[in-house]
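For this view, one protein chain was removed and the others were kept in their places.
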Amino acid sequence: MKLLLWVPFFIFPALVQSNFILTIFIFSFILAIAAVSFNLIFGFTGQLSMFHAAAFGIAAYTTSLTVSIFQVSFWVALLPAICFTIVLSLVIGSICFKFKLRAFYFAVVTLAFSELARLVILNWNNVTNGTLGLMVLDKPSVWLPVGGMVKIDGAVGWYFFSLAALIFTVALCSLVLRSWIGRCFAAIRLNEDLAQTLGIDIFRYKLLSFTLANALAAIAGSLYAFYTGYIEPNYLSINQSLDIISMVLLGGRSSIIGPIAGAFVLTGLPHMIDLSGETRAMLYGLVLILTILIMPQGVIGTLATWRRAA
Amino acid sequence: MRRFIWLVILALTASPAAAQNVLKIGQIEAQTGANAIYGYMSSQGLALAVDQINKAGGFKVADKTYTIELIASDTRGDPKEASIQFKRLLETEGVKFVYGPFLSNVFVTIEPYAKQFNGKFLLMGGATRIHDFLGTPDHDFLLRTWNWDAGPKGFGNLMVDRLVAETGAKKIAMLFQNDQGGKVLVDIYTPLFKQKGIETQLELFEPGTKDFSAVLAKLAAGNADILFPSYSDAYLYDIVRQATEGNYFRKFFLVRGSLGPGLKNKDEIDDYFVYVPKYFEQAEKTDSKVAKFVADYKAFYKRDFPYDQAPLCSSSCYDHLFMLVEAMKKAGTVDDVAKIRKQLLSMTYEGLWKIRFDEKGEELFNFDILRMKRGGQISVTGVDAQ
Amino acid sequence: MLQLLVGQTLNGVIVGTLYGIIALGVTLTFGITGIVNFALGEFMMIGAYVTWYMFDIAGLPYPLAILPAVAIAAGCGFAADQLLFRFTRNNLINGLLVSIGLISIIEAAALVLWTTTPKDMGYVLSGAFRLGAVSLPKMKIVVFALLAAVMFLTYAALSRTWMGRAAYAFSQNPEAAMLMGVRTEILQSGVVVYSTALAGFGGALYASLYSLEPAMGGLYILKGVEAAILGGIGSLIGSVAGGIILGVTEAVGSIYLPGAFRDAYGLVFVVAILLYQPAGLFGTER
Partner (left out) sequence: MLLEVIELTKRFGGLTALSDVSFAIGTGEIVGIFGPNGSGKTTLLNLITGILAPSAGRILWKSTEIQGQSPHVIAAAGVVKTFQNPQLFLELSIYDNVAIASHLRLRRQYGLRRLAELLPWRDAARHSEVMQRVDRILALCRLDSVRERTAAGLSYGQEKMLGVAMAMMCEPDLLLLDEPASGLGEDEIRTLEEVLRDLRGAATTLCVIDHKVDFLARVADRAIALQQGLMIAQGAPAEVLHHPRVIEAYLGRHHARA
């Protein structure tokens, strides 16, 4: 039933040829992947991780570097990127959760780790080319029933590619969340002490949530790098994390599709109405504050409540 | 979600189709954010130029009068924002002349897309990375609107020559921000100094640093004769003050930034070399064009004239729009991009600056080298890069 | 080399007290309202710009320029508290995000008012004391003295006055404190405003040392929070000590190690401390 929601997205490119509109959608899709995955650890497990942008950026670098150094295809390079992210997440997650860092302290420590990651990439010049960043010239190619292997290039190709990736992410998340794993996440979010006495291994499931979220963020990062064709240390910056957080909050942290809405609004809106940088920044801050104070469940959440009320 | 899609479509249809006799000019610069220092001045200068041309009733090409519509959105130095805005300029707005970007990260992101439109538009930006693409196949749309430091005619060479001639420095300490601009400076100047047999010592600092005494002390321990500090005034004020107060350095060599920090500490400084595209404080008195520009700026923005940053107006804005218009008049067309480009490359424009492009499309303009001695007496040397 | 080390240690201490005053605000706010006010850095920025305006443009003497700076920062703090933070008491994540929203608003406003062009205030006091290669700018010493004084007064006030004891009691055990007749609302607003005033004061002193730009707040709040955690959130002495440790680590660190990693030294420290002693150096597990 839910699948029908996706139909408009598939017919959309037929309606608008505009490269500019499609670009907004592509960026929204890719960032939505990051937002949805972040919501696993933030919205569903209740842990405010600040490592998300780092996972996003590290994967972006790993993939592009693997491609450029070993001359392999995007898909081959994606694998080590995801594995590397998973290993990192396991290490950092174990540290944080072993020491039972809660709420704010977890946020700070993960933030510290992502800053360290950024500084390493920033100063590891001979590999990452430092602040000048790297150009990513290769494009991923996929096999299609019609036309066999095709390089993904141009807006329409990327539109469907990123859309597919987003659908994959959403599907994976919803499957995980409806399973016993999802129940454990909820238990941890709502009452850790009780969860423990019910025999739920908090450490294990927090770690799982953290790792899964980062692994999906890794996919988003690699896509982003290959779509923009350029990577720079700013991918790992705090602001990147904050953008993702605000997408989740705006859309709503209680649902899977909420963050997607958030990603669309925050990516698209600035280009719908032309504003000076300052006004836009103010608007952004205002929106963030109002969402939190007035509709804490975010756009989608609020709509849902209304529907239930009606 | 669907409602949003409708929003998009509405916005799309609502965007006005190019009206008669209106020439659309686009600009993609960072007007705000950490790297806005160049984009900020560029966007201000361009807006001012557009205003003046339109106030004058537009301009005449092939007995048709055109007014200019400027579409300048703020990239905040973010490649994502930039590429979306850029695509919008070329596709939905159908812009043929785009100013900017000054940031290399933005440029390399839009380059692959831009070259699909090769021959259909002109991109006039200052980014250092543009230099690498000039004159390469299907990059005829590129013009670099900033003097190149290196090379025989580059101001870097001229500055270093003068430094050697006038001070005979043996060792120079470089203190740059650890970012795009800083790295570029290292790449360009380290070899230059080496050629002239000057020893170099490098320290990079994190963006946002305000207290430099530690790193300055470290550099001073290396006994360099002269300090070559970061390129943005946001840091120069602090570096120069702390360097002199702490008695670490009293000689400075700058290729970016302004005289401001030097003047502020003039009694503590022995020697202060600066490259500035133009020394407005003086040019204002001697050159009527400059005086007019300053007056117009104050009138248009209703705020004081930013002498520190105004030299950056040379980057890609005020003059370049007038130059473009002139080229259009000469070429007798507003949309035959190839013709207009040929005109631009062949002409020399006398505005605030004397601007000429070399055969590859890289700009050469005259600039000033300032030298301030202890107590603040300043000697200005105008250099004609052509 | 020794002289270099000594000089930078001293310098680090002074820079650290500037972190410390923000950390003090962070710790107070956290203890009483249960949120981390990341916008404190922006109040520091406000204080700094107001000082610059009063001193350079309005031409007041520096001591008189500080007062309006602190007042205005506190005023903005009061407004922010009544409009926003009042609704995020003890809700860490919401408080965090509201303050982030506030940051982008204040910073944008500053951009409109003062643009990205850096403002460098006229020197209140220039020159430095020298001893061999060790040199300390006079102004830095003044700043240090003033900060130390304010920190001491804050500490004294919190340990001597009724309000202070009430605040302490509250941070230890809210319910009990309320039963003892502590007026929660007033106490909380009071502390939020006071911490913004501290930040404003820090900004006023900052303006006498460094040049100003709208983005300055962001860096300092990060340092402030690092310092607060380092010393142990909820501990006054801890936050100040944390700031000084951070300052010294950075100053000395960038002598022996590449300066480009300066920000990393503090972070590594923080992570280590948090894992070794989650309550921070001076903090007590609650």
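First chain written, first letter: the chains are A, B and C, and each begins at residue 1.
By our rule, contacts are C-beta pairs under 8 Å (C-beta built on N, C-alpha and C of every residue); 3 or more make two chains touch, one makes a residue touch a chain.
What you are looking at is a predicted structure, and each value in this text was computed from that prediction instead of being measured.
Chemist: May I ask you to name the displayed chains that the omitted chain touches in the full complex?
Modeler: A
Chemist: Using the touch definition from the top, which of A:L5, A:A103 or A:L175 touches the missing chain?
Modeler: Checking the options A:L5, A:A103 or A:L175, the one contacting the hidden chain is A:L175.
Chemist: Just to verify: which one of A:L137, A:V150, A:L198 or A:L290 makes contact with the chain not shown?
Modeler: A:L198
Chemist: Mind pulling the chain A residues that touch the left-out chain?
Modeler: The list for chain A reads 171, 175-176, 178-180, 183-184, 186-187, 190-191, 193-202.
As a working rule, only the chains that are shown with their structure count from here on.
Chemist: Touching chain A and chain B alike: which chains?
Modeler: Neighbours common to chain A and chain B are C.
Chemist: Roughly how far is chain A from chain C, centre to centre by C-alpha average, rounded to an integer in Å?
Modeler: From the centre of chain A to the centre of chain C is 33 Å.
Chemist: At least two partner chains per residue is the criterion; list those residues in chain B.
Modeler: Those would be 32, 36, 178.
Chemist: Would you give the residues of chain C that are in contact with at least 2 other chains, written as numbers and ranges?
Modeler: 108, 111, 258, 260-261, 263
Chemist: List the residues on chain B that touch chain A in their complex, please.
Modeler: Going by the criterion above, the answer is residues 1-2, 4-5, 7-9, 11-12, 31-33, 36, 73-74, 76, 78-81, 83-85, 87-88, 91-92, 104-105, 108-109, 112, 178-180, 182-184.
Chemist: For chain C, which residues count as touching chain B in their complex?
Modeler: 1, 4, 7-8, 11-12, 15, 108, 111, 115-118, 120, 123, 126-128, 130, 133, 135, 137, 209-211, 213, 215-216, 218-219, 250-252, 254-255, 258-263
Chemist: Mind listing the chain C positions that touch chain A in their complex?
Modeler: Where chain C meets chain A, its residues are 36, 84, 87-88, 92-94, 96-98, 100-105, 107-109, 111-112, 225, 229, 258, 260-261, 263-264, 267-268, 270-271, 274-275, 278.
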